[in-house]
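Structure in structure tokens, see below.
Only one protein chain is missing; all other protein chains are in place.
Here the chain labels run A, B and C in written order, and each chain numbers its own residues starting at 1.
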Amino acid sequence: MRKKIERQTLHLFLQGELDMNNANDLKISIDTDIEKRGVRTIVFHMDDLKFIDSSGLGVILGRYKKLAPLGGKIQIRNVPAHLYKIMELSGLPKIIEFLPENKSKQKDPHLKGEKK
Amino acid sequence: MRKKIERQTLHLFLQGELDMNNANDLKISIDTDIEKRGVRTIVFHMDDLKFIDSSGLGVILGRYKKLAPLGGKIQIRNVPAHLYKIMELSGLPKIIEFLPENKSKQKDPHLKGEKK
Amino acid sequence: MRVNKLNLTFSSLPENVTIARTLVSTLGAQLDLPINELEELKVAVSEAVSNSIIHGYSNNPNNFVTIEIESSSEKIQIQVVDHGCGIEDVKQAMQASFSTDPDRMGLGFIFMQSFMDELHVESTLNSGTKVIMTKYLNHSHPSSH
Partner (left out) sequence: MRVNKLNLTFSSLPENVTIARTLVSTLGAQLDLPINELEELKVAVSEAVSNSIIHGYSNNPNNFVTIEIESSSEKIQIQVVDHGCGIEDVKQAMQASFSTDPDRMGLGFIFMQSFMDELHVESTLNSGTKVIMTKYLNHSHPSSH
């Protein structure tokens, strides 16, 4: 998984499968960035995510709960079509901002030149 | 699997995995082309072959044995690197002609314009 | 197609969730399941096996989980069995957002229910849990092969 920190924003480029095998490592890595590096916005880029289950989604919800009281926020970008249904069922779209790449490019000029 | 018959030559473009699941179908298909369409040369193109075991190799050896008395022959082209060792162990290179694509292109002008 | 039976018993290690998922996914592909249904099957199996390891065995790796599969051209039935702590109140456990672990979402059973056509859970405290899930194969779907 690739990551990039720009000021207080952590960009995470998820890859492969996110389940109980690696959910905890991801959680620890993000929490370290929140606590030690002052991260307040997390952007999950899901372009290359092949699989996610409730263990993986739990990490996202947990980070949302951790950031909210600090005034932080979470964005999810480019959910692949085969993950739409599980995202919908998880209820995350009700509390977290989901953006397709085009829209996010317009909203966030920092990402303009970025390549997948 | 794609195939092409040019005069008495059958080109077989093997794909995926060749094992006891599909070896017999391949055998039957080739034998029909030998018997009904007068095929005398078979070219196995292995570029896209991911896996082969003794059930698959047995089909090739069996066709060799069938064609030899009819004055026919077999060629194997473009064995992927991860299949070199099993080909070597099978003993087939001792009796069957193995050709890389470049060499076969020079030898066989019919294949020049062909795309994978 | 004939009935196919497969029974996989494995150590309660996290990496075996991947193994169980791959097994079911390979089988589903052989049954020409459309790609979306294949993904759903993988989630359901992932949830059930994760629950056995995380909840049933409290992540202790010295136990065993069994996944029993029976497939035909009509349906695929999957049982996930552990001999772990069991569930006190199955009805409550199956409710959305219910979890005995504050770090988890309580959506495992919801996903199993949503992604499979049938779900039955049998559990006995201190004895173990059996999750039985069925998916009917809809042949009007275009093949994803």
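Everything that follows uses one rule, which is that contacts are C-beta pairs under 8 Å (C-beta built on N, C-alpha and C of every residue); 3 or more make two chains touch, one makes a residue touch a chain.
Quick caveat: nothing in here was measured; it's all calculated off a predicted structure.
J.: Which of the displayed chains are touched by the chain that has been omitted?
T.: B, C
J.: Which listed residue (C:9, C:73, C:100 or C:138) would be found touching the missing chain in the intact complex?
T.: C:9
J.: Taking the full complex into account, what residues of subunit C touch the chain not shown?
T.: Given the touch definition above, subunit C has residues 2-11, 13, 15-16, 18-19, 22-23, 26-27, 30, 61, 64 touching the missing chain.
J.: For review purposes, identify every residue of subunit B that touches the missing chain, sorted by number.
T.: 17, 19-21, 51, 53-55, 57-58, 61-62, 82-83, 85-86, 89-90
Rule of thumb we're sticking to: only the chains that are shown with their structure count from here on.
J.: If every chain is reduced to the average of its C-alpha atoms, which one ends up farthest from subunit C?
T.: B
J.: If you average the CA atoms of subunit A and of subunit C, how many Å lie between those two points?
T.: Using C-alpha averages as centres, the distance is 26 Å.
J.: If you average the Cα atoms of subunit B and of subunit C to get two centres, how far apart are those centres in Å?
T.: 42
J.: Could you check subunit A for residues that touch two or more other chains and list them?
T.: none
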